[in-house]
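My questions all concern the structure below.
With one protein chain withheld, the remaining protein chains of the complex are depicted in position.
Each chain carries a letter (A, B and C) given by its place in the written order, and its residues are counted from 1.
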Amino acid sequence: MTERTSNLELDAPRDKTFLDANELIINMGPQHPATHGVLRVILKLDGEKVLGTECVIGYLHRGVEKIAEHRTYTMFNPYVDRMDYVAAVSNGLGYCEAVEKLLNVEAPPRANYIRVILTELNRIASHQLWLGTHALDIGAITPLFYTFRDREEILKIFEKYCGARLTTHAFRIGGCQYETYEGFEADVKKFVAFVTPKIDEYEELLTTNRIWVERTRNVGLITGKQAIALGVTGPVLRASGVKWDLRKAQPYAAYPDFDFEIPIGQNGDTFDRYIVRMQEMRQSLRIISQAVERIPEGPIMAKVPKVLKPPVGEIYHSIEAPKGELGYFIVSDGSTQPYRVRVRPPSFVNLQALDMMVRGSLVADVIAVIGTLDIVLGEVDR
Amino acid sequence: MPEDTKSPSPPPPGNEPKPGAEKQSGAAQSTSSADKPAPAAVPPKPAAPAKPTGPVPVPWDSPMVAKLRQQYGSGIREANTYLRQNYLVVDSSLLPELLQLLRDEEQFDYCVDITALHYPQREKQFDVIWILYSFARNERIRVKTQIADGAPAPSAVSIWPTADWLEREVYDMFGIIFEGHPNLKRILLPDGWKGYPLRKDYGIIQQDQEWVQINLGIESGQ
Amino acid sequence: MEPVATTFFFYLLAGLAILGGVLVITRKNPVHSALALILTLLAIAGLYLMLYAPFVAGVQIILYAGGIMVLFLFVIMLVNIERSQKEHQFNGQWMVGLLAAVALGGLFMGVFVKGRALFPEPAAKFAETDNTQKIADLLYSNYMLAFEIASLLLLVAIVGAVVMAKKRI
Partner (left out) sequence: MLNYIQSYLNSNVTPGQAGNFFWAFVYIVLIFTGLSIAVIAMNWLERKILAHMQVRLGPMRVGPHGLLQPIADAIKLLIKEDIMPAEADKVVFWMAPLMVVIVAFTTFIVVPFGPTHAVTDMNIGILFMLGVSSLGVLGIVMAGWASNSHYPLIGALRSSAQMVSYEIAMGLAVVSAVLMTSLTTNGTGTLSMIGIVQAQQQQQIWFIFKFFPLGLIAFFIFAVAMVAETNRAPFDLPEAESELTAGFHTEYSGFRWSLFFLAEYSSMIAVSSIAVTLWLGGWMRPFPNWLSGDSWDMAFSLVPGLTFFFLAGMAFFSTMRMPKHPYFRLQTLGLGGFGGLLGLIGIVLLLPGIRERVQDIYWFAIKVAVSMYLYIWYRGTFPRYRFDQLMKVGWKVLLPMGVGVLVLTAIAGVLL
């Protein structure tokens, strides 16, 4: 068995604390209830204190980037849904927009509005799933069921729209394949009205709960500077006080049309990240209700040829996925298949911060931090 | 089943005809034919077989580029804008210094991504690409360089800690060695794996049969 | 309540205590030894109960079997057991040990055979119900000073432990 070796043993002499004779090496995962899939974390412990960690990833590696080189642009579109499978719509949006940019076409306004609505719904779904699992990791089992109950409503809308619930493949290069179904706007409005009090309900269970606050305050601290240096993006970066959201910084789709705020935190701890994500759900609801009010009439597909052959060139396009900056670097050689598709996965990069965030804390904090980073192993491993 | 025939993927179009072209923007596999020395006029359209007229790279003029050119002269091979995205093509020898400078003086404090491209037909087979972002300027650039197979690229871990895993992934997938990386080993594939899957000469269903047989106890993963 | 089958229970408990004691010194694995020691302590607690000393029995269970032994066991569990298992069980002083045991046994036998007259007749049995109250009365009247000194000693021990542990942190 050529088992993966940990570098923890190798770099032992570098760190003074590693000389402690009481250390214990524990293997957490890949089959562990709190690693959100097949993440394996090797922990070096002194009692309960974490001296160092090493993530072993790749158990879910499917070679998405390699597959992309052997599929046409259109054929590859469904594959991106399988990366961050809880935010499939965002993945599709990023990919479609990147290819559109490469083709130099623009999706029509109506398509952009539909994209925004679905993407924001998906962001709420993703955050709800995060909240449920994160709370479960910290020991509060009840929020999980509440969030799944409400996420169901979003999935129902997706299902009505495109027939799929999770890996939606909702968008096409050049716009949307499907016109909204009859009653789409009403459904979305109903959902907004339904879920707004529910978010308060989650907060009621957790935000003022002493144990929750104690478990999350000053846990997994990361400053804005450190976050930037580690390339951390998304809510984790914003919770550290960096007001940066690609929807505002480099707007795409129809985002310039909407009025919304970027919630930020101050301490960069797990509690702030929780608050930021809760606020983000509210902001997403705001965007959705604006979009649904103003959704324009018109075509939903731009003029794109049946066979896509983008001109020779390369493009990097990124969007604000629920987990952070999701980028696609696509190189075209002028043929029908991309020469290279590189995905910049937010989960992968964010996971890198785990080691820094948990050093010196307790085992229970590792769980909390893995949860708060909101990783999806499908995206980490691709 | 090994021959899915697709494995050696379609030869990259524009580039390979001019292997090792020094002065050329070999790096810019993109605008293959648009291999103008940087500040030159609008390059000719790509001899793209397919589309009518796509957008073309135009020279990128900015104080920063001017400064860099002044400092490094011809080391900056290209500074272009394509589809409103700026990129630099530079000599690999300048890189450590240039990346440091980009972070310290030009405020590119966020390394978005590090990746690579493989052009088997070229003499210097690999493009290594750093995608950088500056919060202060709200600006994104790409820095590209060409390196030969087996030649090391400079590691950026000391500049941006985030480069750690990103470089490991490039090493894992392309076999590019990053000099100065503290812990360069495979990240997504198992440690004992042989071969670098994202190279163009690695077939799509190819795998390390030996590893699969030893570790999984099956004949083949296919 | 009147104890029943006194003889049977006495021999049972005494046997268990001796068995535990033997196991403590013969087991190679220190964890097994510690568990055997707990058995002994519990058996002795049972003997206390038979002697109409329920309070002492309860304290024996809470403090020795429940508190001290758990901590003791834990320390043993965290040390490297493999090494201790390779070491010799007994060192070369078994001769001395045997002599001491024989001497002690002889003493006990002598007392048992000849010394019946040394001990007074069994005192009148305290009713079980007020045994605990009697202990409390004695502790807080006649033996007040000794009790307080003992608690002071414990306080010193606690402070010392804190100081020693603090140094390392």
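We take it that a contact is a pair of C-beta atoms (placed from the backbone, for glycine too) under 8 Å apart; a residue touches a chain by one contact, two chains touch by 3 or more.
Keep in mind that what you see is a predicted model, and the values were worked out from it rather than measured.
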Q: Just list which of the chains on display the missing one touches.
A: A, C
Q: Quick one: say which of A:33, A:163, A:298 or A:360 touches the chain that got left out.
A: A:33
**Q.** Touching residues (missing chain, whole complex) on chain A
**A.** 24, 26-27, 32-34, 48, 135-142, 144-146, 149, 205-206, 209, 211-212, 214-215, 362-365, 367
Q. Given the full complex, what residues of chain C touch the hidden partner chain?
A. 1-2, 4, 29, 31-32, 35, 38, 54-55, 57-59, 61-62, 65-67, 69-71, 73-74, 77, 128-133
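Everything below uses one rule, namely that only the chains that are shown with their structure count from here on.
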Q | Centroid spacing, where centroids are CA-atom means, of chain B and chain C in whole angstrom | A | 75
**Q.** Inter-centroid spacing, chain C versus chain A (mean Cα positions, whole Å)
**A.** 61
Q: Note which residues of chain B are touching chain A in the complex, please.
A: 6, 9-10, 12-14, 29-33, 46, 48-51, 54-55, 57, 82-83, 85, 109-113, 115, 117-118, 129, 131, 135, 138, 140, 142, 160-162, 164-166, 169, 173, 183, 185-192, 197-198, 200, 202, 204, 211, 214-215
Q.
List the residues on chain A that touch chain B in their complex, please.
A. 1-5, 7, 11, 57-58, 61, 63, 65-67, 69-70, 101-102, 104, 228-232, 242, 244, 249-250, 309-316, 318, 325, 327, 329, 331, 333-335, 337, 339-340, 342, 344, 348-349, 351-352, 381-382
